[in-house]
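Structure first, commentary second.
Here the complex is missing a single protein chain, while all its other protein chains stay put.
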Amino acid sequence: MSDATLQNVPSGKSIRGKLSRDDIIMRGSMIVIGLYLLITMAFPLYAMLSKSFSTYKFDLAAYEVQVSDETGTNFSQPVTFADLNETLNVVAETDLSAGSDGRLGVTQFFPDFSFRSPVNYRLRNTSDTGRFLVGSTLNDATDWVELDSNTFRRVQLRPVEARGLDNFRTYFRTPALSNSIKNSVIIATVSTVITVFLAFWFAFALNRSCMRFKGFFRLVAMAPILVPSLLPGIALVYLFGNQGMLKELLFGATIYGPIGIIIGSVFFTFPHAFLIISTALSISDARLYEASVVLRGSPWRTFWTVTIPGARYGLVSAAFVVFNLVITDFGLPKVIGGQFNVLAVDIYKQVIGQQNFEMGAVVSVVLILPAIVAFTIDRLVQSKQVALLSARSVPYSPSPNARLDWTLFGFSSLVAVFIVGILAVCQFAALVKFWPYDLSFSLNNYQFDRMDGGGWGSYYNSIKLALLTAVIGTSVIFFGAYLVEKSNGFRTGRTLFQMFAMLPMAIPGMVLGLSYIFFFNNPSNPFYFIYGTMAILVVSTVTHFYTVSHLTATTALQQMDREFESVSASLKQPTLKLFSRVTVPVSMPAILDISIYLFVNAMTTVSAVVFLYSPKTSLASIAVLNMDDAGDIAPAAAMGMMIFYTNAAARILHLIASRGILQRTQAWRKR
Amino acid sequence: MKTNVESSYLKIENLWKFFGKFLALENISLEVKEGEFICFLGPSGCGKTTLLRAIAGLDLQSSGTTLQGGKDVSNLPPSERDFGIVFQSYALFPNLSIEKNIAYGLENTGRSKDEIKARVAELLELVGLPEQGKKYPAQLSGGQQQRIALARAIATNPGLLLLDEPLSALDAKVRVHLRHEIKELQRKLGVTTVMVTHDQEEALAMADRIVVMNHGVIEQVGTPTEIYREPSSLFVADFIGEMNQITATAGAGNKVRFGSAVMESAPHQFNEGDKIIAAIRPNDIIPHGDSAHSLGKDDRVETESNAIDVEVGEMEFLGSFWRCRLRHELFGNEDLIADFSINAVRRLELSEGSTMLIELPPTRLMAFAGSE
Partner (left out) sequence: MAPLKTKSMLGASMLALMSSVAFAETELTVYTAVEAEDLSRYAETFNASHPDITINWVRDSTGVITAKLLAERDNPQADVVWGLAATSLLLLKSEGMLEAYAPAGVENLDPKFVDGDNPPAWVGMDAWVASVCFNTVEAERLGLEAPTSWQDLTDEQYRGHVIMPNPASSGTGFLDVSSWLQIFGEEGGWAYMDALHENIARYTHSGSAPCKLAASGEIPIGVSFAFRGAKSKAAGAPLEIIVPSEGVGWDMEATAIVAGTDALEAAQTLVDFTVTQEANEMYNVGYAVVAYPGIAQPVEHFPENLLDAMIDNDFEFAANNRAAILEEWSSRYDGKSDPQ
């Protein structure tokens, strides 16, 4: 409020509204859910960022050493290694930075060192933080330790924690790491171009032609959403691996690398691109087509002047969504990437392979940047798309055109064969006894308990996670969206909340998972107790998939009459009664959509949970990853298909349930 | 229930409302008597809905006081005030039956199930939809839905009924019919009512008093006749009904000057020579016979100075009357618009191009400050 104008107010007694009980409850709830987002996202990300600046350095001044003469009894004055290095210059400044498990041998500071000499050494830490090893025994006390030269040879200095940009410097100095940026961007770009191209024509065929079997094609196009992103990788091994059925098609190129990642990425991102573009195409205005026909525009001209401009926001949005999905995906490049390093896998390798958490955090920070850029552009474009949608009215209905219809039918069939083929290969592989030597069928590969990865237990865990995520996530997210949309005043709070709700989409799963380690796996954190439990998996999954669910809820709520709350207040009824008796029943279709979205994603997610599962809470999707990792590819395929069937069944149940609920609770929709 | 019928039931004092830097309501003071039907009338964006929402507590004012029934409710949330409200969108709960919609506010008020049932039946009867209780809102027409919304709003016998453009979403016929019914109902219940509308006809037909608003200020408060007959500003004059506006200068006393001609007008406060706008409603112009002859008894000019010969321009037949464009050099390039009854046109044999004598009755010729 402007003070300048307020000064004009005469008897200016400014009104502060008294809060009703409802206002207090709603604000309180909003703060609680806001805190939830803060704790499950902002704080962990901060912890991760801070970790990326946490470095390890050898502090040569933290040690004192004394050297004896040949008798082994008369010791020199104590000197620090820093003093020694100043005169000898054996260790360069840059070599002093190290990883958490860095070690620095000490004999290099003594040019005439010989492990056979009778010279004795004394060594001590000058402060509590100093640490050195004798052999592999840690010594962090400040007392003098006397060692003969043969033992002194085994002394290793340990680095101490510091803060700085060293990790980033190391990252960009190490080609093995920084090359991944280029690799990731290339993979994501190529996959985006191919996927958007295929998805556009597929959506075009479904929306703008009169070809047959549209329902079937629509179903097939959505299938990849039901499987983890790494499943196509497994199918590709069977198709194009060294023992692959169609290996010859690659003409000697290897599937392990960019080719495999791109083909697999096209598979798993296809439904996302298809959905967005299909929506864009379905809302185009028939009047423009009529105008074009009246103006005698050729079909080709109509296509370029009407179709493409009408769908351009959809295309741009799809492109950024696909780009984001590919660049942040971890499962697929892990399975089929071979030696082709990408950012998401680097995080995994740094953390799991080398226990270098700091470098993992650095790669995360690097990965977050392109993801945020892609996300921001997508949001900007999406908001324009919405405006377009509300302005349009007359829907376009295509008229038959045999040549076009059959061409598009052929194209769509090829895409469908690709999608169904990938799934069929996985199912086939899962049933074959020992590819390629024993092609008889058996269920051996379903004996998950005999493999790494957590066995059938992990499958049940996944179902549990998916159900919990669906129930808890839907409740929290829908209620949160309701509070933001429908509460009075509290503008700053609502804006902040809205911002927090949008953020998770920009955070890659790997980054979220890793940041959870940093934040929750810390005994001084009051939420430490959820670490290693199912709870942290649920929390991370809900947070990871918060944004899309929140947007679905918000859209549904915005379609509801804005005055319900006012009416309810005027009738002196609690807002929560309105919420449960009107808002929830009326929004039931959206609520069901959110819950199935969360369920399916909880079943397939790998990236956010790969750092967070414990053996007791191992998941089916993780089992696919681990079994593949251990070389048990057929069981991995079998588990992947279990996920597929479960999700397919869930979708069917969801469909039946929605119909039932709609019939029961939404009788009012029918006239 | 209330102690003094004469005293005001709703009293608004020095109410200001800012949206950020935008001043939405400027120093509004207003009193509404018990049982009165008040309309807030004005173009969109004039602040009428903002004022209504401030009264309801839905959007609190920035400063100023609201007294309802003698009690200061200025900072109370809506749930602690005493009002029922009806919106343009009806805002009926779509998944609840008509009965449940009406009963919604009756629940948790200490009424038994049977009492609620009886009250709902009574209200359905009252709004003339006794058989529709089991249906859902979507199964009713717009007019029926709005009646249900009304029934829901008055179910708990609120002291104040607020209507936010309740008829705007309905088509013209239903609108006319329903406004009559609402007025009837209001009279029967005697509930103090504030209605927001941008439709002057609606306001004139329904309100006991009209509050004309523009740019966040009250232009005029008065009965429909006062507002229509004695608009206090050019804005009100123009907004309610139609008004000819002629550039003129003020003359001494109650006179206005068009070029060389001086006419008598309604009393005004302007000094001689002030630039003014002279205004007269098209249906206040009195037609007299052809200037050359046939001044019958009925056609006698009362104020000679205000009679003037004009040329009839375009004529437009609007069903119940003729709209005529009249020209005279005194009025410059602007045509004077006059609405003449079909009878008058027939009797005077008016046609495009003919000349006639008209009279601008001094009491109906008003002077307003010239714009700018």
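Labels for the chains are A and B, by order of writing; each one numbers its residues from 1.
One rule holds for everything that comes next: a residue touches a chain if its C-beta (ideal position, glycine included) is under 8 Å from a C-beta of that chain, and two chains touch if they have at least 3 such contacts.
Keep in mind that this is a model prediction, so the values were computed, not measured.
Peer 1: If you put the missing chain back into the full complex, which of the shown chains would it touch?
Peer 2: Visible chains that the missing one touches: A.
Peer 1: From the list A:158, A:208, A:272 or A:486, pick the residue that touches the absent chain.
Peer 2: A:158
Peer 1: Which of these touches the unseen chain: A:176, A:294 or A:402?
Peer 2: Of all options in A:176, A:294 or A:402, contact with the hidden chain holds for A:176.
Peer 1: With the full complex in mind, choose from A:129, A:354 or A:397 the residue touching the hidden chain.
Peer 2: A:354
Peer 1: Contacts of subunit A with the missing chain: which residues?
Peer 2: 98-103, 105, 133, 135-138, 140, 154, 156, 158, 174-176, 179, 183, 237, 241-243, 253-254, 256-258, 334, 338-341, 349, 351-355, 357, 434-438, 450-455, 517, 521, 523, 528, 532, 614-616, 626, 629-633
Heads up, the rule we're going with is that only the chains that are shown with their structure count from here on.
Peer 1: Averaged over CA atoms, how far is the centre of subunit A from the centre of subunit B? Could you give it in whole Å?
Peer 2: Their C-alpha centroids are separated by 59 Å.
Peer 1: Which of the residues in subunit A come into contact with subunit B in the complex?
Peer 2: Going by the criterion above, the answer is residues 1-2, 5-6, 9-23, 488, 561-564, 566-573, 581-582, 585-586, 665-671.
Peer 1: Looking at the complex, which residues from subunit B come into contact with subunit A?
Peer 2: The contact residues of subunit B facing subunit A are 14, 16, 18, 20-21, 23, 27, 56-58, 60-65, 74-81, 83-85, 87, 89, 91, 93-96, 104-105, 107-109, 136-139, 152-153, 155-156, 158, 162.
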